[in-house]
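What follows is a single structure, and I will ask about it in a moment.
A single protein chain has been omitted from the complex, and every remaining protein chain is retained in its original position.
Letters A, B, C, D, E, F, G, H and I mark the chains as written, and numbering starts fresh at 1 in each.
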Amino acid sequence: MSTSGTPTILSTLPPIFTALHDAKKKSKMTFADIAAKMDRDEWYVAGIFYGQAKPDEADVTKLSAALNLQQQYLDDAFGPDFFPHRGLGEFPPQDPVLYRLYEVLVVYGYPLKHMIHEKFGDGIMSAIDFEGHVEKVKGKQNEDRVKITLNGKFLPYRRW
Amino acid sequence: MSTSGTPTILSTLPPIFTALHDAKKKSKMTFADIAAKMDRDEWYVAGIFYGQAKPDEADVTKLSAALNLQQQYLDDAFGPDFFPHRGLGEFPPQDPVLYRLYEVLVVYGYPLKHMIHEKFGDGIMSAIDFEGHVEKVKGKQNEDRVKITLNGKFLPYRRW
Amino acid sequence: MSTSGTPTILSTLPPIFTALHDAKKKSKMTFADIAAKMDRDEWYVAGIFYGQAKPDEADVTKLSAALNLQQQYLDDAFGPDFFPHRGLGEFPPQDPVLYRLYEVLVVYGYPLKHMIHEKFGDGIMSAIDFEGHVEKVKGKQNEDRVKITLNGKFLPYRRW
Amino acid sequence: MSTSGTPTILSTLPPIFTALHDAKKKSKMTFADIAAKMDRDEWYVAGIFYGQAKPDEADVTKLSAALNLQQQYLDDAFGPDFFPHRGLGEFPPQDPVLYRLYEVLVVYGYPLKHMIHEKFGDGIMSAIDFEGHVEKVKGKQNEDRVKITLNGKFLPYRRW
Amino acid sequence: MSTSGTPTILSTLPPIFTALHDAKKKSKMTFADIAAKMDRDEWYVAGIFYGQAKPDEADVTKLSAALNLQQQYLDDAFGPDFFPHRGLGEFPPQDPVLYRLYEVLVVYGYPLKHMIHEKFGDGIMSAIDFEGHVEKVKGKQNEDRVKITLNGKFLPYRRW
Amino acid sequence: MSTSGTPTILSTLPPIFTALHDAKKKSKMTFADIAAKMDRDEWYVAGIFYGQAKPDEADVTKLSAALNLQQQYLDDAFGPDFFPHRGLGEFPPQDPVLYRLYEVLVVYGYPLKHMIHEKFGDGIMSAIDFEGHVEKVKGKQNEDRVKITLNGKFLPYRRW
Amino acid sequence: MSTSGTPTILSTLPPIFTALHDAKKKSKMTFADIAAKMDRDEWYVAGIFYGQAKPDEADVTKLSAALNLQQQYLDDAFGPDFFPHRGLGEFPPQDPVLYRLYEVLVVYGYPLKHMIHEKFGDGIMSAIDFEGHVEKVKGKQNEDRVKITLNGKFLPYRRW
Amino acid sequence: MSTSGTPTILSTLPPIFTALHDAKKKSKMTFADIAAKMDRDEWYVAGIFYGQAKPDEADVTKLSAALNLQQQYLDDAFGPDFFPHRGLGEFPPQDPVLYRLYEVLVVYGYPLKHMIHEKFGDGIMSAIDFEGHVEKVKGKQNEDRVKITLNGKFLPYRRW
Amino acid sequence: MSTSGTPTILSTLPPIFTALHDAKKKSKMTFADIAAKMDRDEWYVAGIFYGQAKPDEADVTKLSAALNLQQQYLDDAFGPDFFPHRGLGEFPPQDPVLYRLYEVLVVYGYPLKHMIHEKFGDGIMSAIDFEGHVEKVKGKQNEDRVKITLNGKFLPYRRW
Partner (left out) sequence: MSTSGTPTILSTLPPIFTALHDAKKKSKMTFADIAAKMDRDEWYVAGIFYGQAKPDEADVTKLSAALNLQQQYLDDAFGPDFFPHRGLGEFPPQDPVLYRLYEVLVVYGYPLKHMIHEKFGDGIMSAIDFEGHVEKVKGKQNEDRVKITLNGKFLPYRRW
C-alpha cells in the first residue's frame, strides 16, 4: 500500500521507485526541474520514475546528484541486470486523465492509420525510436490547453 | 464485406462512408488535398470519412464540391438527424499501426498523468474541445518520422 | 482487510481514507453534516472520503476542524503531490445498489444520447465540470424515493 | 446495416424500431414534441423508440396519430405478445457521450452507495419504479449544462 | 488464508464473519438451529454469516445470545455504519454446487422471462423485496431432492 | 432479425422455434394453456419453445394438436436426430428480468451452498433430474409476488 | 508462496493441503501407494490432496496412518464443517499438461456430445456420480501412452 | 441458420459438413454404423463430420460409399488443399453435456497433472498422437454409465 | 461462408483473397512454387495471400503471371489505396497448430526477453523490419522437424 500522497500504482513496482518519488517530493522539484539538471526531457525522466525507461550511467549520476540520493544505491538498482518491465496498470483505464488519451485512439485510430498510410506508405510509427513532449499552451480564448507531441521514426514494412 | 482496396472496418458503418471512400479513391485526392479545399485539417476530414466527426453545413457543401457528389445525398446523410456513434474497432487493436499508438499509453500513461498534474493541477485534457495534427518530419539522421500532436483544452475538476 | 463496519473497498486505497472514515464514525456525523461545516455539497465531500476528489486548502482546514484531525496530517496527505487516481471497484459491479445505477445506463443509454443530441447538438455532458446531488423525496403514494441529479457542462465537439 | 442518418444500434433491434425512427425523421418532431402529444415524458418516449419501454394501448393510439403510422401496424408490434428485451450495446461503451455517464458511476459509485445508505438505510434505488428527465439549463457563466434527473423508489431490503 | 474447515471465500470479507463461523462451529448448531433462536429463516441467517444481509438490532441481540458472543462486539460490527457490500466470488463459478444453480438460468432464463411476462405483464421479480427458502424433500422414488423457493415482489415497469 | 413481437433471441435458434411462437401467438394461448393440453408443466413447455427441452413423441403429437401445426413438420424437427443445444444468450444478462434471477445467485450463492451442505452433505442439486415451477401468489400486503420453485435431485459425490 | 518443490497452486488452498503434500514428500509414497493403503483409487486420493474431494471418516483414519499425521489434526480439518470448494486455477490453463486435456474438448466436444446423444438419448454424463482412472500403457510401437478413463452415470433429462 | 434437427454449430463450418449430416440423417446410420463401414472408430468419424479430423483418401472412398455421396464431391472437399481449422464453439461452453466434461478438468486438472508426473515424469499426454473412445457400460446398480477413454502418447520434455 | 477446401478465416477478409486462394488451388502450386516465380520468400508470399503483407508493383506483376490472373484486377486490389489491416483471428487461438506457436511464448517469453537484454541491451526485436522462414529439416532420429526462423532488427530504446 502506498503512503499518503504517493501514486498507488507504485505499489506494483520495486521499492526503488517509491524511493525516487519520496526523494522528489522532499526536493520539491518537478520532473521539468529534474530534467533540466539531467539534460533530458521531462517525459523521459518521468518514464524513469515509473520504471518505464532505463537511465544510462550518466543519467544515474545526475539523478543521484539532483535528488541527493546515494549513487551506489542507484547504480545497483539501474545496473546492467536491470531491464524495465514496461506496461503499467490496466486497459481500458478507469482514471479519467488516462481514459481521455485512450478515447482519442478509440475515436481517431482508423483515421490516423489512414493518414499515416497516405503520407508514408505501408509501415508504422515506432514506439521505441520514439520521443514525446508535453506542453502547457494557450488557446484562442486564452484558455489553458494540454499539447502532447508524439514523435516516432517511421518504420516501413520489409519485404523479403 | 468491403470491396477490394477499401478498409474493412467500413463494413461496420452505414453505406454513406463507403461511398465517400469510393469517391475519394476516384478523385485520387489525399485527405490533405480534400482538407485544403474545405479549409479544415486533414485529421478532422479523415474523422468525417470514418464517421467519427460530424461536418457542419458549410463542410458538407465543400465536401460535395470536392468529391463531385450530389449535395442532396450528403445533406440527407449528415443532416440534423445524424449524430456520430463514435468508437471504431476493438481494443487492444491487433493491427500494428494502431497498436503502437496504444503501446505509448500502456508504457507512458502514468508519467503523462503525473506531468499533466504538475503543470495544470487536478483535471484532464479534453478529448472533445480537441484538435490533432499529423506531420511527416525529418529526424537528425534525416530519417522520416511521424509527428502526431494532440491538443486539448485543460478542464479542471469542479468543486461544489 | 478493512475493520468491521468500514467499507471493504477502502482496502484498495491509501490509509488516509480509512483514517477519514474512522474519524467520521467517531464523530457520528453524516456526509451532509460534514458538508454543512465545509460549505460544500455532501456528494463532493463523499468523493473526498473515497479518494475521488481533491480538496483544496480551505477544504482541508475545514475538514480538519470538523473531524478533529491534525491539520498537518491532512495537509501532507492532500498536498500538492496528491492527485486522485479516480475509478473504484470493478464494472459491472456485483453490489445491487451500484448495479441499479449501471442498469439505468444499460437500458436508457441510447435514448439519453439521442435526447442530448436533440437538445444540444453534437457533444457531451462533461464529467469534469460536473456536479451531482442526492435527495430523499416523497412520491405520489408518499413512498420514499431516491432523486439523483447529474449536472455537467455541455461540451460541443470542436471542428478544426 | 442502418440507412444514412439512422442510429446504427437499431440494426440490432426488430424492424419496427427503424420504422418509428424513419417516421419521426419525416415528421421533423423531436422526442419532446412527440411526448407532448402523448402526455408522457420525452425520456419515456425515447425509451419506446429504442425498444426499452413498452407503450400501453393509449400510448400506441397517440403514437400512431402523432407519427401518422397505421394503428394496426403498431398494435401488432406492441401487442400483448411484445415484451422488451432491455439492454442495448456493449459496456463499457466506446461512444464518448455514453462513456461520460458511465464514468460518473466509475468515479462516484461508492460515494453514492454510502450517501444512499446514510439517508435511507439498507436498500436500493429502483430502476423499475423509476423515472428520469433531461433538461437544458444555464450555469453561472451562462454556459449550457445537461441536467439529468434519476428518480427511483427506495426499496429496503426485506428481512425474513 | 482461511483456517482448516472454514470456507475460503471468507478471506475476502472483514474478520467479523470468520468470527461468526468459528462461533457457529464451536456451537455445533446449523443455520436452521440459529434461525429458530432468532425467529428468522435459515436462508436469511446464512446471508448474515456471509455478509450479504444486515441484521437489525433485535437480530444482533439474539445472534449474540445464540452464539455466546459479546453483544458489544456485534453491535460495533453491525451498527449504523455497517452496510453490506453484496456479491461474493466470481461468475461463472467453478464450484459445481454454485454452477448448477447458474446453469438453470443459462438454460431456462428466457422461458422464465416469457412466463413472468404472461402472468404479470412488463416487469420484474424483485431481488430486494425478496425471500427464499431451502428444503429437503422426497421425490417419487423416495430420493432426496433439493427444493429451493425464490419469492420476490412483482415490480411493474413505471410509465411516466 | 425477428419479426415484430417475437423475442429477438429466437434469431439465434433454428426456424422451427419461430414457427412455434408464431403458432402460439395466433392461438392466443399461454404456455399454461398449452401445458394443460399436454399434461405438462408450463415451464417445461416454455423450455420446448426456446429449444431448451426435447419433447418426446407423445408431447409432439399433443403439441401438434394444440397449435394446429402439421405433425409431420414437428416430427421432423424433433425426431431422433434432434438434440437441444442448451444455453441461451450471454451472461451476465443485460435484461433486468434475467439479471434479477442472476443477482439472487451473486448475493446468496455461498449461503445456498452452505445450507445444502448442512442438509444433505457433500453433493449438488441436479439441473438435469430437475423440475421448476412459476406461480403468481399474493403477499401479506396483497401485493403480487413471483414464486419460483427449483426442485432437483440431490446427487452425492461418489468416492472411489 | 509455496516452498521449493511444492506445487504453487497449493498457496490458494488452506494450509492443511500443504501439510498433506509435505507429509507425502517425506513418506516418499506416490498417490498410488497411499491409495493402496486406503482401498481407494489414486485419482480420488489425489483429489483429496488438492482439496477437491472430501474423505469420509474411514478415509481420514487410513490417511492419518499412511502419512503418520495426527488423526485429531485431520479430523478437525475434514470434519462435518468442511466442504470442498471445488475448482482450481484459471481456464484456459497456461500449463501444457493441463492445456492438452482442455484441447481434446475444444476439438472433440461436439462430436462427443453427438455420440452421447446417439448412444443414450437426451442427457449428460454426470461429473458427480463419477470416477476416473489414469494408467500407463504401451502402444503398438511400444511407446508409453497416458490412458485416462472418465466414467460417469448417464443422467437423462427429466420431463415434467 | 441450420435446418431443423441439424446441430446449430454447423452454421460456423463450410457447407460440406451440413451435407454430410444430412446424408447421415437420410441413411439412418449412427456414427458407429458408418465407422464399421470405414474400419475406423466412431469418435474419429464423428470428428470428420464436425470438421475436426481430415480423412485420408481411403476414408473418403468409404465415406462416399457409406453415405451414397458422389466421390468427386468429397474428393474436392477433402483434397490436399483441405486442412481442418480445429476448435469448435466457445469455452466455457453453456451446453450442459459439454460443460460436465469441462467441469471434470476444472475440478481434477491439478490432481491429473500430478499423477501424470508421478507415473511418467516431466512431459504431457499428446492431443495429436491421440485416440479416444466412447462406450455405454453398466454400473453396479445396473445404471447406464458413459465411459470415455482418452489415450495419448506420452511426450517427455526435451532438454537441449 | 467459405467454400469447401478454402480456409474459413478468409471469410473475414475482402473477396480478393479468396480469389487468390482459388487461383492457387487451380494452379496446384505451393507458396514455395509461387515464391520462386516472384523472387520472394514463401512466408512473405503466404502473408500476401492472407492480407497481411502488401505486395509492391513488381510483386503484383509477377503474381498476376504466376497465377494467370488479370493484372488490372490485382492492380486495383493492391493499388496505392490498399493498406493491410493486419491481425487475423482470435487469441489465444483454438487451433492446435496456432496454439503450439503461442505456447512457446507463454512458456519461454520471459527467458527470451532476458536473453535479448543480455545480448543487446534495452530494446526490442522489430516485427516490422522483420523476416521469417519455415523449413522442413531432419532431426537426430531422422524425424521430420519444423524449423521456424524469426529475424528482426534490434531496435534500442531511444533516450531523449
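Simple rule for what comes next: a residue touches a chain if its C-beta (ideal position, glycine included) is under 8 Å from a C-beta of that chain, and two chains touch if they have at least 3 such contacts.
Note that this is a predicted model, so its numbers are computed, not measured.
Novice: Quick one: say which of H:K62, H:R100, H:K113 or H:R145 touches the chain that got left out.
Specialist: H:K113
Novice: Taking the full complex into account, find the residue in H:A53, H:V134 or H:I148 that is in contact with the omitted chain.
Specialist: H:A53
Novice: Applying the definition given at the start, please give the residues of chain A touching the unseen chain.
Specialist: 13-16, 76-79, 81-83, 85-88, 127-128
Novice: Which chain G residues touch the hidden chain?
Specialist: The missing chain touches chain G at positions 1-9, 25, 93-97.
Novice: Identify the residues of chain H touching the omitted chain, counting contacts across the whole complex.
Specialist: 40-41, 43-44, 53-56, 59, 83-84, 113-114, 117, 122-124, 126, 128-131, 155-160
As a working rule, only the chains that are shown with their structure count from here on.
Novice: How many angstrom lie between the CA centroids of chain C and chain I, rounded to a whole number?
Specialist: The mean C-alpha positions of chain C and chain I differ by 51 Å.
Novice: Need the CA-centroid distance for the pair chain D / chain E, whole Å please.
Specialist: 33
Novice: Averaging over Cα atoms per chain, report the distance between chain E and chain F in Å.
Specialist: 24
Novice: Where in chain A do residues touch two or more of the other chains?
Specialist: Expected reply: 7, 9, 43, 92-97, 103, 106-107, 113-114, 117, 123-124, 126, 130.
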